[in-house]
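Note that one protein chain is taken out, while the other chains of the complex remain in position.
After this line comes subunit A, so read on.
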Amino acid sequence: MQDTDPRNQVSDTFSTGVPGSKSQRKSPEPTPEPPSPTVTRGWRVQLTTTASSPAPALGRPVPLPTSLCHRYPPQCWLSSAPSSTAPNFIVWETEVPSLGERKQARSETQRISKSKQRQRAAGSPTGLGAGRRAAAGKLRPLGGGVSTAPSSPCQRSPGQTPPAGPAPPRRQPPPASGPGGPRPAVLLLAPLLLLALRGVAAAPAAAGGREDSPGLQDAELPRGLLQQAARAALHFFNFRAGSPSALRVLAAVLEGRATVNPKKECQVDLVFTTDHYDPEDGEEHLGKCSARVFFRNQKPRPAINVTCTRLIEKNKRQQEDYLLYKHMKQLKTPLDVVSIPDSHGHIDPSLKPIWDLAFLGSSYVMWEKTTQFLHYYMAQISSVNQWRTNDDAIDFDYTVLLHEFSTQEIIPCRIHLVWYPGKPLKVKYYCQELPTPEEASGTEEGSAVVPTELNNF
């Protein structure tokens, strides 16, 4: 195919920043980090601060001033001259902190919200919620406030039995930074400072002896974790690329490295290959990505910086998106479908673009929900609630069934997206937690309007 050397190929980079600075997030967050770009060692492509462009209202495209054309070439393509001087990079924003910095900033303030977090993470004392938060392991009732962390926070060992009552944890170290108080944090600071000096790329993290897992090197890494990070990165990439004709799936992880901090947050640097999502010709079209993924210890919304070589030339991709869009506009509404695909896996060719668009919207949801233990696949569109193309944009309201690993659960999510080719995707969603008698049902919701996110920085 084409030259796959990333240095010779055009790439796109997307990233999302430190949690705490986004208003729509529900979880209790520690003090937000100042949004200054941090340069870390290694292969990171490019860091710039974000432009504060006004957020277009839902469904009303707003032409951008031409001075920003180099940042948002698709918009310019839509509203002005056909020839664009777009460079080869699209940079949204940056913010994946180096591990050392984070520790220093958060070690003390973290403690206070930690118990709150842990309680939230533990969910109800019994049953489904606890298990779900604990990422699908043994779902025995938890003692109050006890962390359900497995022996290594980065390792995929979701089956570790959390301690039940007075019984000692099975094959588990004592819960992290529990009632220990400030002492562990102080003990850890010194080696952490050392680590910060040596840089993230070189040093294994989490030196404190009390903590369970040291930094894991390549050889020790469970392959699952790298895959997990790759998936999260790809969901995020697909969402940010906003192009239903250029969706990607994971082909193979080439290399990777993970480090963990005492907060059990897990940073994974990896390189992986991708393939087209469901290529029609059955051929392999491998692209290459590198990513830094920061899992926040079972909390959703991993921070991601990902760079991928372009598989399709930009104009071609825009053309294909626009073709898809035209095709979708021609679909007869209301759509006469029950589920896509049907039980036999069949999708009518005329409805295939709907599947692709639904996958694009689901990518946002799946990115947000992915933790180091849980990941998702889109199993089926169980209903199409609304399909509107009155305005320029496609307004799509549907319910998707997500398959959750490793709980094996099927999570219904109601997603409402608005898409116009070349524009950032707008998504709102609401996922159902399956109710059980032992706990109140919880819900998870979120939304993304990308320009709004930019404004938060």
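As a working rule, a residue touches a chain if its C-beta (ideal position, glycine included) is under 8 Å from a C-beta of that chain, and two chains touch if they have at least 3 such contacts; residues count from 1.
To be clear about the criterion, contacts and distances are computed from a predicted model.
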item	value
Hidden subunit of the complex - UniProt protein name among "Isocitrate dehydrogenase [NAD] subunit, mitochondrial", "Carboxypeptidase O", "Tetraspanin" or "OSCP1 protein"	"Carboxypeptidase O"
Residues from subunit A at the interface with the omitted partner, ascending	127-128, 131, 136-140, 156-161, 170, 222-224, 249-250, 252, 277-278, 284, 338-339, 341-347, 377-380, 401, 403, 405-410, 434, 436-438
